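Only a single protein chain was left out; the remaining protein chains are all shown in position.
== chain A ==
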Amino acid sequence: MRFILDRNTWQEIFGSISKNKVRTVITVIGVLWGIFIYIALSGAAKGMDNGFESMFEQIAKNSLFVWAQNTSMPYEGYKTGRPMQLKLEDATMIENRIPEVEYIAPRNVRGFFGSTPPSIGRGNKMGSYPLFGDFPAFTKIAPKKIYDGGRFINDEDIAQARKVAVIGERTQKELFDKGENPIGGFIKIDDVYFQVVGVHKFDQSGGFGGDGDIFIPFTTFRRLYNTGENVGWFSIAAYDDADVVQVEENIIDLLKNIHQVHPDDERAFGSFNLGEQFNKIVGFANGITFLSLVVGIATILAGVIGIGNILLISVKERTKELGVRRALGATPAEVRNQIILESVFLTVVAGVMGIILGAMTLAGINNLTQDIDFPYTNPTVPIPYVLGALVIMVVLGTLIGLIPAQRAVSIKPIDALREE
């Protein structure tokens, strides 16, 4: 230990390394490249991971959507091509029959999916915004951040079919004056006055929902547009430990049963399983991380083996020098430690340079992707990974240094010094 901390040791090692520049540079490049690949790849994978994470932050990861389409098979006297319609009672059935469902939110919309947008305005200011009829449960599936002082639709709103609305940031900007408090203010939706009870925050990084969306109670929506028991689609969240693919299947089967659809009809109900997509993406990101780990480690290993090789050659070249050192009083341990330390030092220097270079590359990529719509955030390699890589390099450097070091001490000084 004293040997490692001794300044003289390092002067000697630094001397030997800096005086053999070509060898040092070649050696360093191998390991540098390895650690660079490792850092750059795993950082990029992490960045993508983070990107997807923040995209999915606004919606339950185990969520799925179900909507109605037309049948594609005749069944029980019904002809093919019969239009399907989801009903409010379907939600109750699903909740009662499928225990894996944690939340179910029936939803309706105007001004989205091709339907005519409602006319929305305030005084002489007008705008076009999608209008959703929602239950409070919707925020359990796709959490909405509401600005201070406001709230989302609650059970009272539903029960009394209150004329209240939660508006988006853009809606606020376009319909209200600067500095004006929108809460308590009134907007006109298709000639009916609604009181604003909340403004929801729009998250730039996410891909769900817009900054102009207006939410009103489901029951109010029903009264306004005479939709009766009809539901546009269901947003559903399954429990975290549920198998979302299975839940999706169960729900569709149940709906087919209720609506008398052929069990094999694939078209009657449409669904989109976010949970499944999410799992695929997570799997993809994990795969990339794992791949970068394997590639990185393999490259580092190759680099370190390269160091070992070059040190081995250099030990042969330096046979005479090592003999002279022994004649001048270097003990075998001192010779061995010097070679090992040279190996470790080269490895670590190369590693640190690779880490710095990799980090710079990651920062560069981060800057480039800042403005474009690509799920890529904060591509950092976790510190433990970096430290782990350094530890691995020290260990590998030592192990690989042992071979040339052993070679160096196995040469007797008298043989090293023999005059030809």
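Everything that follows uses one rule, which is that contacts are C-beta pairs under 8 Å (C-beta built on N, C-alpha and C of every residue); 3 or more make two chains touch, one makes a residue touch a chain; residues count from 1.
The definition used in the following text is that contacts and distances are computed from a predicted model.
Asker: Name the omitted chain as UniProt records it, choosing among "Putative ABC transport system ATP-binding protein", "Lactate utilization protein C", "ABC transporter" or "Aspartate carbamoyltransferase".
Answerer: UniProt lists the chain that is not shown as "Putative ABC transport system ATP-binding protein".
Asker: Return the single residue from A:126, A:192 or A:333 that touches the missing chain.
Answerer: Residue touching the chain left out of view: A:333.
Asker: Looking at A:11, A:69, A:181 or A:257, which makes contact with the chain not pictured?
Answerer: From the options A:11, A:69, A:181 or A:257, the contact with the absent chain belongs to A:11.
Asker: Which one touches the absent chain: A:25, A:192 or A:414?
Answerer: Only one listed residue reaches the unshown chain, and that is A:414.
Asker: Spell out, residue by residue, where the missing chain touches chain A.
Answerer: 7-8, 11-12, 15-16, 19-20, 320-321, 323-334, 409, 412-414, 417, 419
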